[in-house]
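Here the complex is missing a single protein chain, while all its other protein chains stay put.
Moving on to subunit A:
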């Protein structure tokens, strides 16, 4: 070999290997999944998958719906005795964080990078709603460091106060973005059908909801929020508005409750709801409850029976929840007009909002009835009952009970408001395992102890033992 050829050989070898490397890199481009996100599809998925979680088995059917005694179990009754399956608790956390927070964080970033402020605003609002639900359920949660895996592999927990305050600021920012970009739009929005004003009302509704949530703890901030909302013109959902709800479709896009009823027969309406509806002659009874399969009067099931006594009641002799809630296409509301009215009624009562509490309270009940097509005389009769009639001295009981009846089947929000208002007064599950108590939060999923142990321990040290019976920050009474 001629020595002067050596550099040439090296060059040839280098070219060949560079070529090979390129070929290898080309082969390793994933042909199965896109590597670039599409904002429309991301928003659509974020809405669908998180409403599924909010309305689904883990956060609702197996937990909050039972705790707040809307539903009861007639099969596999452990969850109804306050023994939640660890997978349920885990799924709520995993789905909201890994599908919710990440999808919307990515959407917010895309809104910036693609200069599409609509996506940024909707991303912030949806992410804030998820964080609000998470902190409602768990108390202290990772918030400021959440969803930033490149920086924080073990995000710290923020106190509930920090979370709510942060969300109030974020929601305000989202509203400001919508106001500043009147032409902004989004596609893929099955929640508010691309109506940016609807998103603004949803954001304001969440602001009012959070303000009221913290009112027992921090009345000054609560007042400040309502004042800001007033200064911005009190833009809330009005009668006739499309409120924030997902209208489910037929299989496979059906409501999680509908999907459950396709194959399972584990739930019945709780005796507690039936008792209230009957005591108040509530015309919503035939909407909320179904007649037993064998016929006969409505029969609810007591929460927290043992497997034996539950099965002895008989599947065909007890009432399921009404078909409005169990069909495939049952809508899943996240924030409704009646809820807005209840919030404003209570805010007015508390002096946070400038309005007539009694009128707003009545309007809220009317709106709830109207949702189920009940109008006219039955409504007036209902409102004139002594047990329903508004009484400022007794506002927590009245608003608590009526809001609870109005939010029927929206387990998480009802569970949270019941904790705050302490009405209706519920009796603990018959064979509950919490020594006569009812859960007032979810426990953290066991994965957090294993994967985020240091921060988990700090949160528990601050908030109190990681039990179903430990009150979260907003829950003063």
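We take it that a contact is a pair of C-beta atoms (placed from the backbone, for glycine too) under 8 Å apart; a residue touches a chain by one contact, two chains touch by 3 or more; residues count from 1.
Just so we're on the same page, contacts and distances are computed from a predicted model.
Chain not shown in the complex: UniProt lists it as "TonB-linked outer membrane protein, SusC/RagA family", one of "Aldehyde dehydrogenase family protein", "Succinyl-CoA ligase [ADP-forming] subunit alpha", "TonB-linked outer membrane protein, SusC/RagA family" or "Ectoine/hydroxyectoine ABC transporter permease subunit EhuD". Residue A:314 is the one among A:296, A:314 or A:392 that touches the chain not shown.
Among A:155, A:198, A:333 or A:428, only A:155 touches the chain left out of the display. Although one chain is not drawn, its touching partners on subunit A can still be listed: residues 17, 20-21, 23-25, 27-38, 41-42, 44-46, 48-49, 75, 86, 93-94, 97-99, 101-103, 105-106, 141-142, 145-149, 152-155, 188, 190, 249-253, 262-263, 265, 307-308, 311-312, 314-316, 445, 447-448, 450-453.
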